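Below is the structure I would like to discuss, written out as C-alpha cells.
With one protein chain removed, the remaining protein chains of the complex are shown where they sit.
Read from first to last, the chains carry the letters A and B; within each, the first residue is number 1.
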Amino acid sequence: MLSLSPKKLPSADLAPAQLEQGVSPWRDAWHRLKRNKLAVFGGVTLIVLVLACGVGPFFSPYGYEQTNLDNTFAKPNLSHWMGTDQLGRDLFTRLLYGGRISITVGLVATFVALTIGVSYGAVAGFFGGKLDAFMMRVVDILYALPFTIFVIMLMVFFGRNIYLLFVAIGAVEWLTMARIVRGQIMSLKKMEYVEAARSLGFGTQRIIFRHMIPNILGPVIVYTTLTIPGVMMLEAFLSFLGLGVQAPMSSWGVLIKDGAEKMEEYPWLLIFPGTVFSLTLFSLNFLGDGLRDALDVRSAKD
Amino acid sequence: MFRFIARRLLQTIPVLLVLITASFLMLRLVPGGPFDSEKATTPEIKHNLEAYYGFDQPLHKQFFNYLGNIVLHGDLGRSTKYSNRTVNEIIADKFPVSLELGAWSLLIALTIGLSAGILAAVYKNTWADYVTSGIVMTGICVPTFVLGPLLVLAFAIHFGWLSASGWYVWQDRVLPALTLGIVYAAYIARLTRGGMLEVLGQDYIRTARAKGASETRVVLRHALRGGLLPVVAFLGPAIAGIITGSFVIETIFQIPGLGREFVNSAFNRDRTLILGTVMLYAVLIIALNLVVDVVQVWLNPKLKFD
Partner (left out) sequence: MNTRTFGILFVCAALAGLPSGCAKKETAPAATLAKILRFGNGAEPQDIDPHAVTGVSEGKIINALFEGLVAEDPSGIGIAPGVAERWTISDDGLVYTFHLRADAQWSNGLPLTASDFVHSYQRMLTPSLASEYAYKLYPLTGAEAYNKGASTDFSQVGVKALGDHTLKLTLKNRTPYLLQDLKHYAWFPVPVDVIGKFGGLARKGSAWTRPGNFVGNGPFILKEWLPNQRLVVTRSPTYWDHATVKLDEIDFMPVEDGDTEERMFRSGQLDKTESLPLEKIAVYKRNYPMMYREDPFYGVYFYRINVTKPPFNDVRVRRALAMCIDREAIVSDILHGGQKPAWNFTPPTPEFESSARIPYDVAEAQHLLAEAGYPEGKNFPHVELLYNTSASHRIIAEAIQQMWKTSLGIDITLLNQEWKVYLDSQNTGNYQLARAGWIGDYPDPNTFLDLWTTGGGNNQTGWSNATYDDLLRSAASATNDTERATDYQQMEQIVADELPVIPIYFYTHVYALNPKVKGWVPQLIDNRAWKWIDLAE
C-alpha cells in the first residue's frame, strides 16, 4: 500500500510510524474520485465498453467472419445496426470482437510500458552519475533501432503470438515514459523531504517507490493515457507486418484504417469504429484526470 | 557544463558502434534480401548481383568495410534499391525537406499545445478547461491518416485554396504541417496541463502568490518552469521524430522527405540506406536528449550537471 509522503501533507511530522498510521489515503482518494462526475462517467463508460466487447458477441446473430456477398456495404439498418462492410459482414459484431483485441492490447501493453518505464526512469534518475548515463544511452540505442526490422526478426525467432505483440509494443513505448520519469525524479531528489527521508535512514527502494513515485503520478498518468491510443494504432501497424491480429478477426485500429480509406463513400465504416475509439480515449482521460486529482491531497484542498 | 557536454559527446561513439553492430546483424537475420523479387532470376544472375555489392564476402569483412568507409571517407555506401544514388545523397536530398516540414509542425504544435495546456491548467475544472481539453482530446482521437485526407478533401478539392500534394510552393506546406502539428500539439497540451497542475499547488508557488506576484507572473515565470519538465522530456525524442519525417504524412501529401525512406528502406531491405537513416536518427536522438538534459538543469536550478 502506498504511504503518505511528505509532499502530500506538508505540515506533517516526519516520523515514519505516525505517517503510516494515518487515515487510509486510498479511502480518501476513492471518495474524491466518486465526487468527480467526469471521472465517474469515464469509469462507467469503460466498464460498459469492456462488458459489451466481452459478452456482446455471444448475443450477436452474426459471426465476425461471416460474409454475405449479396449484402455488401449496407447502410446502418435494423438488422445491421452499424451497417456492413465490403464483404457484407456485420460491422457491429466486428467492432465488438475488435474491441477485445484493442482493449486487451491497449491495457496490457501500456501496463508493460508503464512498469518498465517508471522503474527504469526512477532508478536512473535517483542514482544519477555513471549508472544514469549508461541506462540512458541504452534508451538512446533502443530509440534508434530500426523498428520494422526488429519486429520482423522477433517473429522469425519466436513465431507469431499475442505475447510477442506485447513485447514488441512494450519495447518501444516505455522509452519516453522512462525519460519523463527520470526528469521528474531528478528534480524531486533535491527536495527537502527526500533529503529528510534519507537522513532518517530509509532504504533506497522505499524512498523511490513510496515517497517519490507517488509525487510524480500526475505526469505519469497523463502520459499513460496518451500511450494507450498510440498502442492501439501501433497494433494496426504490427498486423500489417503480420504480427498481432489475423484476418478475418479485426481490431479497432485495423477497422479505423480500413474505414479511413472508404470514408467518402461508406462513412459509417469509419464513423462507428472512430466513435467507439474516441469514447474509450475520452473516458480513459477523464478517469485519468480524476485519478490524478483524487490522489493529489493538496490541490483537492484548494 | 562544458565537461558534461564533452563527456556526453564522447559517449556517442560507443552508442553508435553498438547500434550499428546490432542493426547490421539484425539485417542479416531477417528473411528476404534486397534482390528478392516476384520474378525469380537465375541463380547465376543472383550470385552476380550479390557479388556486385560485395554481399558474397564474409560477414565480418563486409562489416569492417562498411565501418571503414564511414570513418575514413564519411561514405555511407550505395543504395541497393536506387542504384544510381548514394545513401549520403539520399539523406542530403531529403533530410532538409523533413526538417522544414518538421519545423513548421513544431511551431504549430508548440504554439497551440503550450497555450492550450497552460489555459487548461490555470482554469482547471472550469468550462475553459473542459472545452480546451475536449478539443485537444479530439486531436488525439483523430489519427493523421484520417485528418490528412479530410483536410485535403476540404481545402484542396472542395475549396481549392491549397494543394492536395507536392512540395514546391507555400500552398503545399500548409496542410501537411497542420496535420502533423496538431497531433503533437495535443500531446504537448496534455503534458503541459499535467505538469503545471503538479507545480501550481507547490509551496513555492503559494509563496510567490503570498508575496503578491501577479497571477500572470506566477504562471509564466514560476509555474511554467517546473511544469514544463515532462513536456521537455517528451520533446527530446519527439523532435527527433518530427524532423526526420513522418511516413504517413509524406505518403498522404506526396512529400519527398526522409520519413518514407525510413519505412521503405526496411521493406526493400536496402541495408545501407537503413543503416544510414538509423544512424542519422541516433545522432539526432542523442543530441536532442543532451539538449533536454541541459534545459532541465536550466529549468530547475537545484539540479547540477553530473
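The rule we apply is simple: a residue touches a chain if its C-beta (ideal position, glycine included) is under 8 Å from a C-beta of that chain, and two chains touch if they have at least 3 such contacts.
All values derive from a computational prediction rather than experimental measurement.
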Chain not shown: contacting residue from A:81, A:202 or A:240: A:240
Candidates A:45, A:67, A:119 or A:278 - the one touching the absent chain: A:67
Of B:9, B:59 or B:154, the residue in touch with the unshown chain: B:154
Footprint left on chain B by the chain that the document does not show: 30-33, 35-45, 48-49, 51-52, 78, 81-85, 90, 93-94, 149-150, 152-154, 156-161, 163-167, 251-254, 256, 260, 267-269
For chain A, residues in touch with the removed chain: 65-67, 69-70, 72-73, 75, 86-87, 148, 152, 239-242, 246-248, 258, 261-268, 271
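Operating definition for what follows: only the chains that are shown with their structure count from here on.
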For the chain A and chain B complex, residues of the former touching the latter: 10, 128-129, 133, 136-137, 140-141, 143-146, 148-150, 152-153, 156, 175-176, 179-180, 182-184, 186-187, 190, 216, 218-219, 221-223, 225-226, 229, 233, 256-257, 260, 263-264, 270, 274, 277-278, 281-282, 285, 289, 292-293, 296, 298-299, 302
Chain A partner contacts - residues on chain B that touch it in the complex: 7-8, 11, 14-15, 18-19, 22-23, 26-27, 29-31, 125, 133, 137-138, 140-143, 145-146, 149-150, 153, 187, 190-191, 193-195, 197-198, 200-201, 203, 226, 229-230, 232-234, 236-238, 240, 262-263, 266-267, 274, 278-279, 281-282, 285-286, 289, 292, 296, 300, 302-303, 306
